[in-house]
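The complex appears here without one of its protein chains, the remainder shown in place.
Labels run A and B following the written order; every chain starts at residue 1.
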Amino acid sequence: MKFPTSHFTKLAIITCLFVIPACNEPSPDVLRFGLASAPSNLDPRFATDATSARINRLLYERLVDFTQASQPVPSLAMWEMLTPTHYRFRLKNQNSQFHDGSPLTSRDVKTTYDFILDPQHSSPHRSSLKMIDHIEVPSEDIIDFHLARPDPLFPGYLIIGILPARLVAKGHPFHSHPVGSGPFAFRGRPDESRLQLVRRSDSQPFEFIRVPDPTVRALKLLAGEIDMMQNDLPPELVAYLAKNPQVHIQRGRGTNFAYLGFNLQDPLTGQLVVRQAVAHAIDREAIIRLVLGGSAHLAESLLPPDHWAGDSSLQGYDYNPEKARSLLAKAGYSQEHPVHLTYKTSSDPFRIRLATIFQHQLTQVGFRVDLRSYDWGTFYGDIKAGRFQMYSLSWVGIQTPDIFSYVFHSRSVPPNGANRGRFKSPSADRLIEQAEAAEALVDKRAYYQQLQAYLLEALPYVPLWYEDHVFIARREIEGFTLALDGNYDGLQMVHRSITPLRH
Amino acid sequence: MRMWAPLGLVLLWASMALLGFVVPLAPEHIDLSKILVPGGAEEWLGYDDLGRPILDRLIMGARTSFFVAFAVVGLSLCVGTMIGTFGAFMGGWVDHALVRIIDVFLAFPGILLAIALAGVMGPGIDNVVIALSAVGWVGYARLSRAQVLTVKERDHIHAAIAIGTKPLRIMVRHLIPLVSAPLIVEASFGIAGAVIAEAGLSFLGLGVQPPAASWGSMIREGTRYMLVAPHLVITPGVAIMAVVLAINLFGDWLRDWLDVKDQTRLG
Partner (left out) sequence: MLQFLVSRLITATVVVLGVMCLVFALIHLVPGDPVEVMLGESAQPADKEALREALGLNQPVHLQLLDYLARLVRLDLGTSIYSRRPILDILLERIPATIELGIAALWVATFLALPLGILAAMHRNTLLDFGAMGFALVGVSIPNFWMGPMLILVGALWLGWFPVSGREGFMSLVLPALTLGTAMAAILSRMIRSALLEVITEEFIRTARAKGLTEWRVIAHHGLRNALLPVITLLGLQLGALLGGAIITETVFSWPGIGLLVVEAIQRRDYPVVQATVLFISLSYVLVNLLTDLLYAWIDPRVRIQKGP
């Protein structure tokens, strides 16, 4: 025999290193909400992504909110305009309390806004609030905003969640341990993919679970591992889920505006004919019907027709490949001498799918299109830097028409705004300024409607569609209402009608 | 006898890769009305999430994997063999340093270094070839070094050195031919590895970019529709498995035929 038996003991020791891992079971009373991407920042002073903004609306309260037609309405505070550069806000409810029990006072509001306005903190929201000259708090419940220049839409900008001044002073890590006064309080974040909140009104625990893969999210819903989710699901899966008796689906119109953007300084996409040819080459209706499963509505402008400054009479570009071809021919391009475009998109699978369709439809009329897909950060960086010919993105949660100045005024070229296509038009600038200067809302509206008609003509964007919202939940989940901008405020009323027997 | 079935499959793969140049294919033709239509009499394998014919895309995927695999193995084989032979032939500190460098590369398990390289250099099929070759040469260098060490003391090599033949000539004319059999066997398994690695990188989104097709990216796209259209993910997977299995069987046969002793291969 070669080895004494003791060697077997040594081998046994090695084998013992194999241990069965422990496991943890989900508890049944929690309401679970599936998310495609996790909120990256729970500090409203810095958060910019849509998921963070939606979650932060639950955690924090803000001074002002919006109606369905995007009119600003009081949320935490009523306001009056004392002079065109002096707004007085009065806190409505003396009982508003932070999650740590301390009351919300005017000082907290001032501290929050002062922090954002301090250039040292480089908050991404500073640029939209730059007109604020200084803030005064004459009493516990009064905040006076003094502006450097008049802006009749000013109250609509005060949508940042209010933080407790005491913790701001201490440098509290709000991004990971949020403390606000909203209807939901932070409970914990066991890992990056799970966020636990509790609803303050009835102590109902909630868990937001990141499940990036749409198929997995759908299956988790069927398996009862999550109770509800909203959007970010390909229409094929929505149709599949709709057939299941355990699931109910709510659809609602949305305001998120999808568009094709161009670089106006590029020798090719700078030409109006080329952009018009693109607009006529894209079959938006077929895409909405066959790819989006009918869950979108044609858009002709950034603002939907039912926005107070929107315009329902706009006439868009119809799908007309013949016309697109002849436009290109007139501009001197042909099959042998095609327009060669580079189209950038994010690496999100659905975006790539859409981009591939656009690429194909553009190829049909004589374009040559190269697709470049990048991870979100790089893509977004390139777009902001103007390093693109053509791209597609959406504007999410647009409420105030100052978006036009932010997106299309010639002084809003990044980093001063979001005029990423370098659109420089004196006519557009003039209309924007006239609209901003107008005192009465009817005049503003008239100017903005003129502007939208002009933009459709000048075509710095090809408007695509407004994406619908779809809320998908297990049958026993009740009480959710969809918001136009897709926020999660409906969770305040959500409840489970019967306790399911098994999880 | 036993080589015919695998060889046939490998030849089928090669002809699919070349077929695209002759037969008109429409792997990028989008027909929105045919989205996710399963296979039938008209189009055997059905259509994908954009209404593109899956058979055509499968053929384009065959081309991608074929050319990437041969480029990677060709590059790795040449570079690795030259370096390994050179090290063993020179001996001394050159050889010693080479062994250490090989050790360092082998310290990165499996596909990890290729993923990191491709990830850092950015997506694209050319970067995939570079990343896989940067990892692949090591195996051939190690093998050729070990082989050369066993043959370099043979009489005719000593004779060649004695009559003043240039080292490069000795290496290319005398050493490499002597050690080529195990290298060829290793390379045939290397093709299988490269097919899987290319598909793996494309699966992670680091390989071909849309609308180009790779079997890996087809699986990646297909997994999103598994619930409603499983044919999207089954088809390219069967293709990869068949090709890799065939190459492995062929490699086994080649090894026996060339009478190469079984080397311990690592996954």
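In this section, a residue touches a chain if its C-beta (ideal position, glycine included) is under 8 Å from a C-beta of that chain, and two chains touch if they have at least 3 such contacts.
Since the model is a prediction, treat every value here as computed from it, not as a measurement.
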item: Of A:Leu219, A:Ala242 or A:Leu371, the residue in touch with the unshown chain; value: A:Leu219
item: Contact residue for the chain not shown (choose from A:Glu192, A:Asp370, A:Glu457 or A:Glu478); value: A:Glu192
item: Selected from B:Gly139, B:Gly190 or B:Gly216 as touching the chain missing from the view; value: B:Gly216
item: Hidden-chain contact residue, picked from the options B:Pro27, B:Gly136, B:Gly190 or B:Gly205; value: B:Gly205
item: Sites on chain B contacted by the missing partner chain, in the whole complex; value: 99-101, 103-105, 107-113, 115-117, 119-122, 192, 196, 199-200, 203-206, 216, 219-220, 222-223, 226-227, 230, 233-234, 236-237, 240-241, 244-245, 248-249, 262, 264, 266-267
item: Chain A, residues in touch with the chain not shown (by the definition above); value: 1-3, 7-8, 10-11, 14, 17-19, 21, 23-26, 40, 122, 191-193, 211-213, 215-216, 219-220, 223, 225, 347, 375, 377-378, 380-382, 384-385, 387, 414-415
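Note that only the chains that are shown with their structure count from here on.
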item: Between chain B and chain A, distance of the C-alpha-averaged centres to the nearest whole Å; value: 43
item: Residue numbers on chain A that touch chain B, as the complex places them; value: 213-215, 218-219, 234, 236-237, 239-240, 286-287, 290-291, 347, 349, 352-353, 355-357, 359-361, 371-373
item: Footprint of chain A on chain B - complex, ascending; value: 28-30, 32-33, 35-36, 49-50, 123, 205, 209-211, 221, 223-229
